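One protein chain is absent from this view; the other protein chains keep their places.
For reference, chains read A, B and C in written order, and residue numbers begin at 1 within each chain.
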Amino acid sequence: MNPLFFPEILKKLKRGPQVVLPKDIGVILAYSGVGKNSLVVDAGAGSGWLAISLANIAKRVVSYEWREEFAELAERNAKKAGVEGSLEIKRKNVLEGIDEKEADLVTLDLADSDKAVARAHAALRKGGMVFGYLPHVEQAKRFFDACATAGFSDIQMLEAIHRNYLVREAGVRPENTGLTHTAYLVFGTKK
Amino acid sequence: MNPLFFPEILKKLKRGPQVVLPKDIGVILAYSGVGKNSLVVDAGAGSGWLAISLANIAKRVVSYEWREEFAELAERNAKKAGVEGSLEIKRKNVLEGIDEKEADLVTLDLADSDKAVARAHAALRKGGMVFGYLPHVEQAKRFFDACATAGFSDIQMLEAIHRNYLVREAGVRPENTGLTHTAYLVFGTKK
Amino acid sequence: MNPLFFPEILKKLKRGPQVVLPKDIGVILAYSGVGKNSLVVDAGAGSGWLAISLANIAKRVVSYEWREEFAELAERNAKKAGVEGSLEIKRKNVLEGIDEKEADLVTLDLADSDKAVARAHAALRKGGMVFGYLPHVEQAKRFFDACATAGFSDIQMLEAIHRNYLVREAGVRPENTGLTHTAYLVFGTKK
Partner (left out) sequence: MNPLFFPEILKKLKRGPQVVLPKDIGVILAYSGVGKNSLVVDAGAGSGWLAISLANIAKRVVSYEWREEFAELAERNAKKAGVEGSLEIKRKNVLEGIDEKEADLVTLDLADSDKAVARAHAALRKGGMVFGYLPHVEQAKRFFDACATAGFSDIQMLEAIHRNYLVREAGVRPENTGLTHTAYLVFGTKK
């Protein structure tokens, strides 16, 4: 199987088993339209890959992480990636409340992300988006339903599948084996 | 079929039949690691969707477009999207040369993108990336080979496939019909 | 979008909106290993496409259909396809019992296929397989669980996705749009 591809900013970072991969980070970036003027709230930081990718682009990213071990790993990774000026790791459980207001995007990658959806709605500006990263169908359905309950519009659930190709003298063909699933991606817009 | 999803910045823009869609824009953003300090060269502008998505993030984007009609459309779209401060539409055929130096990313979406690969290499900084958007396998193969000839490393070809889900009382399932192909995506890194 | 492909035996048949397509029929044939000596039980017949495809191969197929309208349609289609000698349409609700014994394969395509799984187990020979055709994830999960409860082994759930290609002077590429989902396929083996 082909090694996974990582951009320069992520290449040297330490990672746990469950980082959000570039395949899915790309969907978050493109669907949210996050840009250099954006304020983003992220939870939980984990090893910080998604938060760092967002901080490489956005004006400011606040990433919630109540587990000290991960908070420190995320901060070390942010320094290595050179984005520590735009990224604050906040030692707090996002389920206890989001301090930021008028955020452009809230990204949620927790075991119980659906429980944070109402707080995400409160923290977002009109037109802002919530995103959930959900490995199982049942979680994705719960998150989708929580978005509807919290008042989000244009809620959608999707998967991003990448097919990598071998290009050689013998000819072109997709790799024989590869990554076939990471997570379902759910987006909602605050109208 | 589900309507395609577009972020706020693209939603109101005019588009021709061949714009690069968010599905593929996301891969470019995530794989290149383009950020708020980046310099990006793009060609051709077309209706400007990719250039605008990049200008929403990067410090500066220069998009080559020698066809006056498209150059004007791209400029109008850039104003509507509010990114005209970061995006220059340059009336010039990229095959005649790239003026910029030390670019972080060069994105190519031309009928004969492979012919611009050597110029892209010259315009990039060390560690910078070239990207090609190529509808047919044969074009993608030619672009891939041109990257090797021009001295690029870590050349890779892939497709991004999105599966959209219906989430309803009756249950969860993928849409019955949908978008099944746009283009092959090829990336190379200047080492 | 490309027209769907049908083999000679199915081409001239009438079809309702929900026939099992060759894409999925192929998985049933290959995974079950059904052959010219096989006894197959099918329910419900619907317009008979799956039953006819099986009867083209197996020694004998008994297809349950309690709705007279569909039973007649399936019989007419069987005659057109020339397989009426191997296919019996039985006017009976499969949930009320399966008369056959030592079947090699039981195929279920009902709104509540999970309720027929125990009866399928009783009708099968050792080594025989049950198959469920289930459009929604939740149905597929219920069917999967019902297979476990009924004592089936090697239970598996999968989807079959076909990508159709355009091959032209301009080059080779997948179709731009197409069929992206029909149903989840679940198989269990009686050990």
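Note that a contact is a pair of C-beta atoms (placed from the backbone, for glycine too) under 8 Å apart; a residue touches a chain by one contact, two chains touch by 3 or more.
Only a predicted model underlies this, so the values are computations on that prediction, with no experimental measurement involved.
Engineer: Could you tell me which of C:Ser32, C:Ser63, C:Asn77 or C:Ser113 touches the chain that is not displayed?
Structural biologist: Spelled out, the listed residue whose C-beta touches the missing chain is C:Ser32.
Engineer: Going by the contact rule already stated, which one of C:Asn56, C:Asn77 or C:Thr107 would touch the omitted chain in the full complex?
Structural biologist: Spelled out, the listed residue whose C-beta touches the missing chain is C:Asn56.
Engineer: Could you pull out which residues of chain A are in touch with the chain that's been left out?
Structural biologist: Answer for chain A: residues 1, 135-139, 163-164, 170-182 touch the chain left out.
Engineer: Using the document's contact rule, name the residues of chain C that touch the chain not shown here.
Structural biologist: So the residues of chain C touching the missing chain come out as 2, 5, 7-10, 22-23, 25-36, 53, 56-59, 83, 127, 137, 140-141, 144-145, 154-165, 167, 172, 184, 187.
We adopt the following convention: only the chains that are shown with their structure count from here on.
Engineer: Write out the two chains that share the greatest number of C-beta pairs in contact.
Structural biologist: Greatest number of C-beta pairs in contact occurs for A-B.
Engineer: Taking each chain's centre as the mean of its Cα atoms, which chain lies farthest from chain B?
Structural biologist: Measuring from the centre of chain B, the most distant chain centre belongs to C.
Engineer: I'd like the Å distance between the centres of chain B and chain C, where a centre is the mean of that chain's Cα atoms.
Structural biologist: 43
Engineer: When the centre of a chain is set as the mean of its C-alpha atoms, what distance in Å lies between chain A and chain C?
Structural biologist: Inter-chain centre distance comes to 40 Å.
Engineer: Quick one: which residues in chain A touch 2 or more of the other chains?
Structural biologist: 137
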